[in-house]
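Following: one structure in structure tokens, then a few remarks.
One chain of protein is taken out of this complex; the other chains stay put.
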Amino acid sequence: MISISGAILEIKNLVTSFKIRGEYYAAVDGVSLSIHPNEVFAIVGESGCGKSALALSILQLHKGSATKVEGVIEYKGRNLLAMRDDELNGVRGKEIGMIFQDPLTALNPLMKIGAQIEESLSVHTDMNAAQKSERAHELLTSVGMERPNLVYSQYPHELSGGMRQRAMIAIALVCRPSLVIADEPTTALDVTIQAQILDLLRQLQRESQSSVILITHDLSVVAEMAHRVAVMYAGQIVEIAEVGELFHNPKHPYTRSLLASNPSLESTGEGLLHVIKGMVPSLDRMPRQGCRFAPRMPWISPEAHESSPVYHTVAPGHEVLCGCYEHFRFE
Amino acid sequence: MALLSVEDLKVYFPIKGGIFARTLDYVRAVDSVSFDIEPGQTVGLIGESGSGKSTTGRAIVGLSKITAGKISFDGEDITKYVGKNRSSYRRGVQMIFQDAYSSLDPKRRVLDLVAEPLRNFEKLTKAEERRRVDELLEIVGLGPENAIKYPHEFSGGQRQRIGIARAVALKPRLIIADEPVSALDLSVQAQVLNYLKHIQQEFKLAYLFISHDLGVVKYMCDHLLIMHRGRFVERGGRADIYENPTHIYTKQLIAAIPDPDPEKKDDSMARRARINQEYETLKTMHYDPNGRVYDLRAVSDTHSVALPE
Partner (left out) sequence: MWKTVIRRLLILIPQLVVLSLFIFFIAQYMPGDALTGKSVDPNADPQRLEELRQQWGFYDPWYVKYVRWVGNIFKGDLGRSYTHQVPVTQVISDRAGNTFWLGLMTVFFQYLISIPLGILSGRYHDKIPDRAITLYSYVALAMPTVVACLLSIFTFSFGLKWFPFGGTISIEAYAAGGIQAFLSRIHHMILPALTVALISTTSITQFLRSEIVDYEQSDFVTTARSKGVPKRVIYSRHIFRNSMIPVSSFMGYSIVGVLTGAIFTESVFGYPGMGKLFIDSVFSRDYTVVNALIIFFAILTVLGTLLSDVIMSLVDPRLKVK
């Protein structure tokens, strides 16, 4: 399933910083990872861990100018971070598509769905109006719209939440990108709609053989969707593994704590859920040295942590940050 | 005797239209639902957006106007007093909201927020009040030093715990919890759920736990109500609902829960496809010709399903 050679996207030592009161603070702090062709790669973490900042960094879509992105993001061998904005526009939407969390705000309220899908085609292809319309209809059908002709000429507010997210997916896929970045694509949706959208994403990914980066806070969604997964905490990847390996053999204290606090996994109703002590540090108070998770497991002796944590390979493709995992036990 | 008894509750919202804004029709947000909550019990009310689950909870505490039906508390018909300043009911039933931030006045200190219900119903000296507030904060795991802070100085989980402290201040017997952990991260959510279980034992509380999250409900509740289109489609114990879902809507809902075991992902996708197909073929059987959910019918001692006769 995983081809080690020929990554489609290679992120090396990415640092994304936001300006707060005149100073830059890294929300993504030294992340390296590679995405292979035809794989679903999940990035999971709680709010403030930097997962969305990472997703937006790839195509440099941060709002406002107070953001600094450093490092290397190589897409098919070209460094996206070294490109000018107009060069990058050639990659955005054509090579890499994006799906956002809230399809209501992510769609232009004054443009019909069809026009919003065709916009990418106008930018990236020489298709004429009839060809564009045909392609848009084709997409609307393949994302499971029951009446594609009707939806084509409707406005976003006329669609239900699930249909809007299908339209969003159609927009992301219209130019047949090799990579799709989905930032919390089902968080704003009801359970049954979430299931439909996840099934659709999986089916489309299989058909198109494209790669997907799935950003989510929901471990169950990871289990259903991903081939590989990276767990983020405080701007860093603390653990990365194949999905089966991560769920059956979690190593990092944060991953283990997160799994233990999931009520869906502890479903008998007996006993209490595991609680992670303290809280995620805010950007300007984040510890920048040593193991960043250490303050949240004070019962583990300080000697267990490395002063400059490095990645440890525990199995092929399974890496854990900081040696403390060998000494971790629940309180 | 049930602590809270709801009979044939209806909450209709008028649809206005025409030149004179006459009432053309009604949105039947809650359309004749009945249920009991026993002392100390946790009843889960599950539904998707627009199902009427929140309106049901809001009607019980008087935040939505009741169109018809009867609500009894401790065996006494209190329908007329819901939402009015009637102390035994007001004290006995409290509510916790999803968004703790917007339900806490940002200009007031935690001390005042938590003490507010005490001030309304009890005459306490300043010192007694402070002692009670400190006790309440202690129960939800916040130190007394937090009493002089303002809501914005807390994280989402802490704010939700302040909301809980406020709700239990008058030692209520029933708490309506409307999506209390939906806005929270997993690790924070675990903490709030634990506190909810803890204060339940401490105060012998009953909960009406309103949520769309089937994982959380499964963990919290022993008795479940599934709501759809303003009506109950199924009612039963945890095992009845999760292992033997019978109404086609419940089946779909249960099948939609993502499976936390990565090995089973293809199974669950196939199961969902099968159940969606089943839904299409069987939906005429599970809803009356107007699309209305049938009345509940007992299929076992603990389990009822909305099926035609």
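To keep things simple, chains are lettered A and B as they appear, and every chain counts its residues starting from 1.
Note that a contact is a pair of C-beta atoms (placed from the backbone, for glycine too) under 8 Å apart; a residue touches a chain by one contact, two chains touch by 3 or more.
Keep in mind it's a predicted model, so treat the numbers as computed, not measured.
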item	value
Touch criterion as defined above, residue of A:Ile20, A:Ala66, A:Ala82 or A:Val123 at the omitted chain	A:Val123
Which of A:Asn108, A:Asn249 or A:Ser282 contacts the chain that the document leaves out	A:Asn108
Hidden partner chain, touching residue among A:Cys49, A:Val69 or A:Val91	A:Val91
Chain A, residues in touch with the chain not shown (by the definition above)	59, 61, 63-64, 85-86, 88-94, 97-98, 100, 102, 105-111, 119-120, 123-124, 155, 157-158, 168, 171-172
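One rule holds in what follows: only the chains that are shown with their structure count from here on.
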item	value
Interfacial residue positions of chain B with respect to chain A in the complex	48-49, 155, 157, 185-191, 193-194, 197, 212-216, 218-222, 238, 252-253, 255-263, 265, 268-269, 272-273
Residues of chain A touching chain B in the complex	46-47, 190-195, 198-199, 202, 217-226, 243-244, 247, 257-258, 261-267, 269, 272-276, 279-280
